[in-house]
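For this depiction, one protein chain was excluded, whereas all remaining protein chains were kept in their positions.
Moving on to subunit A:
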Amino acid sequence: MVDTNEILSLDELEAAGNIHTGRKHVLSILVENKPGVLTRISGLFTRRGFNIDTLSVGPTDDERISRITLTLDGAVHPIDQVTKQLHKLVNVLKIKDLEPSETVARELALFKVSCDGQTRSEIRELAEVFRGKVVDVGRRSIIVEITGERSKIEAFERLVRPYGLVEMIRTGEVAIARGREET
């Protein structure tokens, strides 16, 4: 007979799971390229009350497989619950919760800013500082393309807003893991 207290004390046990990490998460998801996959994923998020910050979908080097990159807030959702629910979808092949320090993330944004003869060059200069591209110039507006991390895009937005931001469009982030390992 063994003294059970020597084996384990229940007080030592700690709860695992359902943890709010409090940071942004980038999930890289490989899915089968079949009709309705995106609906299944967005439907799951609606039903479970998960809020997606950004979502982008694109082909991979294998035409049968697509990659979905989505970002969500780990302060609002227990990320393990999100990934476990996603894994239940039959068409979802692989999910990676990308480690921020090990990940290169990029987003593309187009800004249509109003301008006149004088402000046009100011905006051009700003674009240059952000290594952006002027992709269209009109008499009363200018379109700038910026690529980078979310923070960079948001910084540019703050700078051009005072000139009059007519329109802005963002792709949502795509991300890839650093190093040799596959994302």
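As a working rule, a residue touches a chain if its C-beta (ideal position, glycine included) is under 8 Å from a C-beta of that chain, and two chains touch if they have at least 3 such contacts; residues count from 1.
Quick note on the criterion: contacts and distances are computed from a predicted model.
A single chain of the complex does not appear, and UniProt lists its protein name as "Acetolactate synthase", one of "Isoquinoline 1-oxidoreductase, beta subunit", "Peptide ABC transporter ATP-binding protein", "Osmoprotectant transport system permease protein" or "Acetolactate synthase". Touching the missing chain, out of A:21, A:56 or A:85, is residue A:85. Although one chain is not displayed, its contacts with subunit A can still be listed: residues 1-2, 4-5, 7-10, 13-18, 31-32, 35-36, 39-40, 43-44, 47, 78, 80-81, 84-85, 87-93.
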